[in-house]
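One protein chain omitted, others in place.
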Amino acid sequence: MTLSTGHSAALDFAQPEPPDLSSGKYVKLWQGPQHPGITGNMSLELVLDGDTIVSCKTHVGYLHRGFEKLMERRSFIQNFTVVCRIAVPEPTFNEYLYSHAVEEISGIEVPERAIWLRTMNLELMRLASFLMWIGGQSGAFGQYTVPNWTLAYRDYVLDLFEEMTGARIYHMYIVPGGVRAGLPDGFEERAREIMKGAEKLLDQIERVMFNNVVFKARSKGLGIITPDMVDPYGIVGPNARACGLARDIRKDEPYLAYDRLDFETISGNEADAYGRAYLRLQETRQSINLIRQCLDHAPTDGPFQADMPNVLHWKVPAGETYVKAECTRGEYGYYMVTDGSEFVRRVHVRGPSYTHAIAVMERLAVGTNIADIAGLMVSLHTYPPEIER
Amino acid sequence: MIKTLGTEDTLENAGLTDEEQQLFSNARPRAYEPYPIKAVEDFANWARANSLWILAFGTGCGAIELRPLMTARFDANRFGVAGRPTPRQSSVFIIGGYASVKTLKRIIRSYEQMQGPKFVIALGICPINGGMYFDSYNTVNRFDQYIPVDLYITGCMPRPEVLVAGIMELQNKIKAGRCDGANRYVENFDWYKANQKKVIKNWDMPDYNW
Partner (left out) sequence: MNELLERLQRHFDVNNINVLKPGMTTLKIGKDSAEILIRELRDREGYTHLNFITCIDYIEDGIFTLVYMLHNYDSKHTLGVHVDIDREHEEMTSIHTLWAQAWTYQRELREMYGINFPGSPRLDEDFCLEGWDQIPPMRREFDTRVFSEERFGHREGRHSEVPRVHMKMELYPKRGGDEE
């Protein structure tokens, strides 16, 4: 299928005229930051006409810590403990991309075993993150059974992380030069066991959530993304794939071991909240499959870390690079500039939520019912900490 | 009963416009006084300790471990802990880690809107001394200069097991009547306000959000 994704003059990015609040026709409402129907710590400034939203403004910055500034005054090895805090529910992508950028500039070769362990780590993270997302999506439409299932099951995945890396959330496992440890004894059997359970759970979720009348009625037709919006708005990941574009960095520009894994890019044909949710469910299954393949192929011996210079006075040569990876929400990227000193010159972190939560959200929200805003927000899958960093 | 207050008891509300001044109360907060009979107070404390309702406000990274805590595996409901969407209904404020200046303003607002008795738990290292953001220009270093904290739970980030232990510790403290954070806030109100205003430069809300 060929789709026109080009930039057409028909799309108008002009900011809409602010509604006239003094007319008495509209109500202004803040959703967040202290609000149960918001993803994380951000807020939406909504103007309503009755039940319908006439304008939406996203406010971010509640989690701003100034990472890019802090990284400029920490040495290269210190930074790797800091970067994972940038996207709280999905830290390993930050670790991987930071390490990869440093390795690329300084020309460090990562051993084969570390490549497979990294791939497995990233896929486990994807599984854990999607499990939490599915719970969030169904919770946003008022069904509280599925979140209880998925969040409890996610904990088993976190247990795997704990075995593998020693931590539940912030693993700090992928270090420049390789990974921090190999797999413990018996990890493989336990991982396979948990994957089996996860598959069963996803089948149940499909039956309970995706066939539910209420969920269908509320999510079908909500927040439709058309293919011609994709490029002008910079939409990536499942949000773009759901409208028929087969774009997946894992497949198109393979990194780590993805060129040796057997999988297909999944794309849907309906980019409403339901279509996106279904696509993510399939991607969760795909991720389970990929973890199994990693378990099959990962070498069990050999070094997992390259020889590194003394990290206390480690100078990285001057250079510049942009590396990216496909996280659950799309393209996650690190742009790094070094100047030959012990400190990095500039790091820019590109999170997919940056456009999804601001430009896309502000457009899709207009005309939606106020009750569906939480569902729409979750269905775009945004994490505020990666927007403001 | 509405008490008319003398000018020396009222707050200035200098951050508000004249029109807004009419809309907001300018009364000072009042300290909680225990019941005169000790048995009654103990009973009240026992009841409070077993219905800790948490305000759903994920202020930092620590919020991510609250979800496992509330759902099936760790199931905090068995301690009488439940999540509430609005400050008016909740009695426990969990500060999920670092507080950026922009969030601090909302934290203050939500905290003051909570009805007493209220308790604050701070998660992680960041509220204690800034943690790994000790040199960040946007996160506060010592959280209890701005809001009194009843209990710190350490870890980066604290595991759900630690959170459960912390909740039990908070219950013991409440039962023993040693959770006086809200009273400290009232007694040292001017000191807290001065600290808050030192970091929040665009103070455009009432001095106390009733």
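A and B label the chains in the order they appear, each numbered from 1.
To be clear about the criterion, a contact is a pair of C-beta atoms (placed from the backbone, for glycine too) under 8 Å apart; a residue touches a chain by one contact, two chains touch by 3 or more.
Fair warning: this is a prediction, and the values are worked out from it, not measured in the lab.
A.B. asks: Based on the whole assembly, the unshown chain contacts which displayed chains?
C.D. replies: Among the chains that are shown, those touched by the missing chain are A, B.
A.B. asks: Quick one: which of A:Ile224, A:Met308, A:Val337 or A:Ile370 touches the chain that's been left out?
C.D. replies: Considering all chains, including the one not shown, the answer is A:Val337.
A.B. asks: Looking beyond the chains shown, say which of B:Lys102, B:Lys118 or B:Arg159 touches the absent one.
C.D. replies: B:Lys102
A.B. asks: Which is it among A:Tyr233, A:Tyr274 or A:Tyr383 that touches the chain not included here?
C.D. replies: A:Tyr233
A.B. asks: For chain A, enumerate the residues touching the unshown chain of the complex.
C.D. replies: Touch set of chain A with respect to the missing chain: 5-7, 11, 13-15, 60-61, 64, 66, 68-70, 72-75, 78, 104, 231-234, 247, 252-253, 312-313, 319-322, 324, 331, 333, 335, 337, 345-346, 348, 350, 354-355, 358-360, 363, 388.
A.B. asks: Spell out the interface residues on chain B facing the chain that's missing from view.
C.D. replies: Listed in rising order, the touching residues are 101-102, 105, 128-130, 134-142, 145, 198-202.
By our rule, only the chains that are shown with their structure count from here on.
A.B. asks: Hey, how far is the Cα centre of chain A from the one of chain B, in Å?
C.D. replies: The computed centroid separation for chain A versus chain B comes out at 31 Å.
A.B. asks: Using the touch definition from the top, list the residues of chain B that touch chain A in their complex.
C.D. replies: 55-61, 63-65, 67-68, 71-73, 83, 85, 87, 98, 100, 102-103, 106, 110, 132-133, 135-139, 156-157, 159
A.B. asks: Looking at the complex, which residues from chain A come into contact with chain B?
C.D. replies: My answer: residues 33-36, 40-41, 61-66, 69-70, 73, 81-82, 85, 88-89, 132, 147-149, 151-152, 154-155, 158, 168-170, 385.
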